[in-house]
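Heads up, one of the protein chains got dropped from this complex, but the rest are sitting where they should.
Which chain is which? They are A, B and C, in the order written, and residues in each are numbered from 1.
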Amino acid sequence: MNMKLVYFSWIRERVGFSEEEVNLPSDVKTVADLFDWLRGRGEEFEGFLQQPDIIRVALDHVHADGREASLSGIKEIALFPPMTGG
Amino acid sequence: MNMKLVYFSWIRERVGFSEEEVNLPSDVKTVADLFDWLRGRGEEFEGFLQQPDIIRVALDHVHADGREASLSGIKEIALFPPMTGG
Amino acid sequence: MKIPIIKIQVRQENFDLNDEIRALTANRTDVGAVVSFTGICRDENHTLSALEIEHYPGMAQAEILRIAEIACSRWPLGGMVAIHRYGKILPGENIVLVVAASKHRQAAFDGANFLMDFLKTRAPFWKKEFFADGSKGEWVSAKDDDDGALVKWNQPEP
Partner (left out) sequence: MKIPIIKIQVRQENFDLNDEIRALTANRTDVGAVVSFTGICRDENHTLSALEIEHYPGMAQAEILRIAEIACSRWPLGGMVAIHRYGKILPGENIVLVVAASKHRQAAFDGANFLMDFLKTRAPFWKKEFFADGSKGEWVSAKDDDDGALVKWNQPEP
């Protein structure tokens, strides 16, 4: 499953880039699966995913509804820390 | 006791003037006493004082604290209906 | 914050919101939130020709100041502005402005909302309506809603 991943704020800085195209294995079906898969990609991912509760996820520009949210049909996944706008 | 009485809004219109100087008898000590005294001055006063609950009173530019508020030392008494500013 | 700036005016002329906010925020960096309320003369049914606003000159400004001082004692406000117009007001024209400045947004919202709620029921102003068909003006009645709006300010802080 081809997917665009985008990163913001200090997560972007830790990952080292702001976006990438990835080919997700077919068993990565939910946000929780994505986190598991990302952990295996190296310490820059493993580091911030040790605190998964503070990572926010948006699926095609909409906040994901929990860790069991399905990635089916999604084209762009964003990972970012809690927002500090306003 | 010499006193300035001022009237606003439809109370002013019913009374027929916006202010007057009066000499209050010495037994007029509270707002309730003033209302009784005003009732004796003619039907233009008696009329609106039949609904005393909707009459607001200010003593020297401060809202009176109830009908038993003392008039001692007061120089100006205002009578007006509920406010509709803002 | 330092002693809050409080400016209260009762006047015929219109106000400029940008100017009033600038007066509260210029040359300082301790204001993070400014909330303004502008009250405008409505005329949904196109029946109104104008409002005439009567006020009690000796008391109106003093009473609004008392309310603003209570707001400043209750929330950490850096400044408040309140301007209430009197005289003839046409549909679509401004009637009243309240501005509250604070470090934090909720204090600014609450300060402005509190001042408006109490101004409505305690500041000595009365509105008379004049109609487009030339019929005689009627005094606007006070709304029970306005008294009801005060109830929320007696709740203990969350």
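Please note the rule applied: a residue touches a chain if its C-beta (ideal position, glycine included) is under 8 Å from a C-beta of that chain, and two chains touch if they have at least 3 such contacts.
Keep in mind it's a predicted model, so treat the numbers as computed, not measured.
**Student:** Would you list the chains present here that the left-out chain is in contact with?
**Tutor:** Taking every chain of the complex into account, the missing one touches A, C.
**Student:** Which of these touches the unseen chain: C:G58, C:P76, C:P91 or C:G137?
**Tutor:** Spelled out, the listed residue whose C-beta touches the missing chain is C:P91.
**Student:** From the list A:G40, A:G73 or A:G86, pick the residue that touches the absent chain.
**Tutor:** A:G86
**Student:** Mind listing the chain C residues that contact the chain we can't see here?
**Tutor:** With respect to the unshown chain, the touching residues of chain C are 16-18, 21, 25, 28-44, 46, 91-92, 103, 105-106, 108-109, 112-113, 116, 120, 149, 151-152, 158.
**Student:** In the whole complex, what residues of chain A lie against the chain that is missing from view?
**Tutor:** 6, 8-10, 58, 61-63, 76, 78, 80-86
Keep in mind that, in the parts below, only the chains that are shown with their structure count from here on.
**Student:** Could you grab the centroid distance between chain A and chain B? Build each centroid from C-alpha atoms only and quote it in angstrom.
**Tutor:** Distance between chain centres, rounded to whole Å: 71 Å.
**Student:** Centroid from C-alpha atoms only, then distance chain A to chain C, rounded to Å. What do you get?
**Tutor:** Roughly 48 Å separates the two chain centres.
**Student:** Could you please state the distance in Å, as a whole number, between where the Cα atoms of chain B are centred and where those of chain C are centred?
**Tutor:** Averaging C-alpha atoms per chain gives centres 26 Å apart.
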